[in-house]
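I have placed the structure first, in the form of structure tokens, so that the comments after it can refer back to it.
Note that this complex is displayed minus one protein chain, with the remaining chains in position.
Letters are used for the chains, namely A, B, C and D, taken in the order the chains are written, and counting of residues starts over at 1 for each.
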Amino acid sequence: MFGFGVLKGMLVTIQNFFASYFSKDHLTTVQYPEERLSAKERYRNFPFLVYDQAPEDPRCVACDICAKECPPKCITIVRDSDAEGKPLKRPKSFDIDYSICMNCGICEEVCPFDAIFMDHEFELAEYGRFEDLMYHKDRLLKPNDHFKKIRPTDATRIDAKLAAKTQKPAPPVGN
Amino acid sequence: MNSFAPLVSVVQYVLMFIVLGAAIVTVSIGNLFRAAIFLAFTLLGVAGLYFFLHADFIAAMQILIYVGAIMTLVIFAVMLTGKMQDPLVAQSNRQKIPAFIILCGVSAFLIPTILKAPWRTLATPHATTAANLGRALMGEFVFPFEIVSLVLLVALIGAIATARSDE
Amino acid sequence: MTEENLSTLATQTLEVSLGPQHPSTHGVFRMNATLDGETIVKLKPVMGYLHRNHEKLAEDMTYLGSMPYTDRLDYICSMTNNFAYALAVEKLAGLEVPERAEYIRIIMAELTRLVNHTLLIGFLLNDLGAFFTPVLYAFREREKILDLFESVSGSRMMCNYFRFGGVKIDFSPGFLEGVKSIIQNYPKFLDEFEKLLSENEILMARCQNVGVLSKELAISAGISGPMLRASGVPYDIRKVDGYSIYNRFNFRVPIGEVGDVYDRYYVRILEMRESIKILAQAVKEIPEGPFISPKGAAGAKAPRTFKPPKGQVYGRIEAPKGELGFYLVSDGSPKPYRYHVRPPSFINLTILEDMCIGNKIADAIVTLGSVDIVLGEVDR
Amino acid sequence: MDQLFVNLKHSILIFAGNFLPEWAVILISILISVTAIAVFGPVTMMYLTLLERKFVGRIQNRFGPNRVGKWGLLQPLADGVKMLTKEDIVPKGADHFAHFLAPVAIVIPALLVFAVVPFGRNMVAVDLSIGILFFLALSSTTTIWIFVAAWASRNKFSLLGGLRSVAQMVSYEIPMVLSVVPVLMVVGSFSTVAIVEAQSGWNWFVLTPWGLIGFVLFFLTGVAEVNRTPFDLPEGESEIVAGFHTEYSGMKFALFYMAEFMNSFTISAIVSTVYLGGWQGPWLPGWLWLLIKSYALILVMMWFRGTLPRFRVDQLMGFAWKFLLPLALLNIFAAGVWLAFARPVNYLLSAIIVALALFILYFANRPDMPKKRVYRYAVE
Partner (left out) sequence: MMSINHFLIFTTLLFLIGLYGALSRRNMIGILMSIEIMLNAVNLNFIFFSRFLDVPAETAQVFAIFVIVLAAATAAVGLAIVLQIYRNQKTIYTDEIDLLKW
């Protein structure tokens, strides 16, 4: 009483004032553009598509599972077809509306072909609200090396799995 | 007085005109809230004149009591009777012109009197200090001082008792 | 100018709309307060500015699809929201949860409780007029827990971490060490926090006997969580239901006496200390093993194959803010037929007027702060 | 060093006296003093904002402004440019004239009181015989401009803030005036210069029993007079948005801000003058001593801001009327006793009176004081 509680509180704040000059724990601000925190490996932001060799040949087979399971329905896939109109196992267009996507990572979980993953890229500011944040296939496709770089653990596991799959004769998949 | 005196009196005259102007606005403006603001300026100007008359203590009292306290009361009263300050309702009564005539009459009587009167001014103007004032209050004028204190106390209690809503 | 509004000076009241844009309404919440001077004579909460159709959206989505949406209910504690939803669905589908997953869940839930209560106390002090200092100290400590959440689930706030029958993924390496350091350091921070706040005369004067909620009213209004316990009702779903594996842990339930803002504040501080005790036990006992049951893993991989049997279920947990329940009706399809949330914030908010009437307007803000609402949960 | 500025002014005047008439020299002398104050006031205010943001920032474990210029030193300029270029919004229903007038008029007393602050030996703009009274009188005029601003804005939050402000400033003025009375009794003059002279040779009034109490009283009421935490109810942002300046933007808002900061500087300067010996001090030049003392007091104000929540209206009033006012009155008595007796005895006697006063007031206010509580846990 008698203001001693107030004085005690003031002691705490002044301790913090001085500690901010000495201890990193008491000056937690990260000076963002100059200083950056290293992203956690599991960090998920927006999805991207993986290709192994060439961007024309993505892992995605346009099965549409991610589009169906996406909770906010931000993925739109159009399956490619050859000259005769026979559908091919690759997307003609693959659009993700980043302004709608809520970074839940469910597309990555449900993808049976390990073709879509969550990226670490977060500096995505654009001038256009709609068209600029609509990511088309060309902007979504990134090499497997990028995936390896950002998430080494998952990448090795998945690469091993895919390698095991290709060693075995591929099971006939009916179109 | 040194050669600086003319400058002082220029400032004094300016102050006098400010006071007069503010007072005229105070009594003639329709919006009572603004009238109160101009009254504040009038009172501040008068306080300034007290400073020039070397009545520092009175000047400080003027600011402290008039501007600090009475003006607050007035503005409060204006606010509490806010519905009375409808700009559409005339704020002056029918006595406007008679009042002006009376004014002219009184000034026609007073101003010549002032001009004619043989004022015996002092060679060296009086000045006093707050300490002397205090001694006067506690010595010569102690009885009126106590009476005034009592009046103020009674007025305070009376004001509180009057303004209170009956519950 | 009618006769009526000119009646007398004394009864002229002032109607003030606090919010939806107001510096301290914890989101887009609005209180239509009628003031007599500074005293509140009437207070009407207006909600719904953040309505996002959560429940109906969920009925058009697979069971898993709603999981990320539950994150956004009470966006401060997504983990417990996940927990309640997962618990309800597991009850519906009869899924078993592996031992390790239960421990993971409890660690996450208690960490969330720490986050929520720390932040709440920070914001409560902001409502009291402290210039951001407690809230920034709270943020400083919360960051450490959020870092852990990020390292394990990939996201700091919208964790989307729980899956039916377990959790999404096992701990990342170093996570348990992180929890251990929190168990070690958090009490120190709480001591500092208490030294800063608990005995501060201004805080005590502002909080004591303000926004008093009687035991009877609390019970009949369906209040839950720390608010109910601050009113002196020893009711904690962790003890009552013993859901998950809470009955294995040794912890106490702090009880308030008066049911005012100060009790609500202090009960939360004590609850945090108990949470740390639970965390310590959980970290010590956590076994090795799978983090999700095989059936659950299959369901998470292909959500459309996850079809709980027909039936209805109510799953509830002791969320940091109170009883968070999910009521689900299944018609045997991959989508719930009916999906309803019992949000603690919303129910606790309903008696705001009863707590505020007769107090000053500043107290209404503090009372609102002590109720601990998150508008995402209130408006859904 | 001590007379650096005095000599500077003096040599300018002598130089001017070579070819200018006497009245022009006096005019120049006045102009120099006025310009010095008119520059010093706003510059102090600008850098006080920076100091406050840096200091509170460090208290809150963050940097504070550090982007504009080295250590953010250009931040005040950037803020000024921003304020100047902001749109000046006047509400539709506002009284335009009063809305414009209030912020302008509020700066004038804030600047005028600099005139009686003795910055150093011979460094006072006007040595008024009623210096302290001048300061008190002018700072009391701030009330009506705040109220005019509030009323002219036609905003309920502004009005509430204005009403609070009037009630608070009128209440705190009384203990403020009474807390200076002991010094006036001992010195026998209102003049700030005389007060400083009386404290030469470490006879600082704060070192006497009544002086200590008077110092604390004067400082606390001063903090209340300039509406700073924990007495910042007129602008309590968590309750009434921004109080009386809710509807002000751009430069008008900046003027309010400027008045507040200049007032806090003058309050600190006057408190150091009256109780801390003003510019008296060893080794360093006098003006530096005064600046050191005032800045120390300002830092304490900022420290308050970084730590304390704010009072509630009724508690604020209770604090002024039930504690500060009787204490100030008893303190006058203690000072009288101090004057009446010889050296060693008077210290003892006035210390006893002061201690007794605190003791009595403590017990008299006990029923209103918050109490510590003991919490129990629900039995298992």
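FYI, a residue touches a chain if its C-beta (ideal position, glycine included) is under 8 Å from a C-beta of that chain, and two chains touch if they have at least 3 such contacts.
Owing to the predicted nature of the structure, the values given are computational and were not obtained by experimental measurement.
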Touch residues of chain B, complete complex, unshown partner: 1, 5, 9, 12-13, 16, 19-20, 23-24, 26-28, 32, 35-36, 39, 42-43, 46, 49-50, 53-55, 57-58, 61-62, 65-66, 69-70, 73-74, 76-78, 80-81, 84-85, 89-96, 98-100, 102-103, 106-107, 110-111, 114-115, 119-122, 125-128, 132-133, 135-137, 140-141, 144-145, 148, 151-152, 155-156, 158-160, 162-163, 165
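FYI, only the chains that are shown with their structure count from here on.
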Approximate Å spacing (C-alpha centroids) for the pair chain B, chain D: 28
Intercentroid distance (Cα basis), chain D paired with chain C, Å: 43
Junction residues of chain D, two or more chains touched: 59-62, 306-308, 369
Chain C: positions in contact with at least two other chains: 133, 137, 140, 196, 199-204
List of chain D residues in touch with chain A within their complex: 55, 58-63, 303-304, 306-308, 362, 369
Touch list for chain D against partner chain B, complex: 21-23, 26-27, 95, 97-98, 101, 128-130, 133-134, 136-138, 140-141, 143-144, 147-148, 151-152, 166, 170, 173, 188-190
Partner chain D, residues of chain B touching it in the complex: 2-4, 6-7, 31, 33-34, 37, 40, 44, 56-57, 59-61, 63-64, 67-69, 71-72, 75-76, 79, 129-131
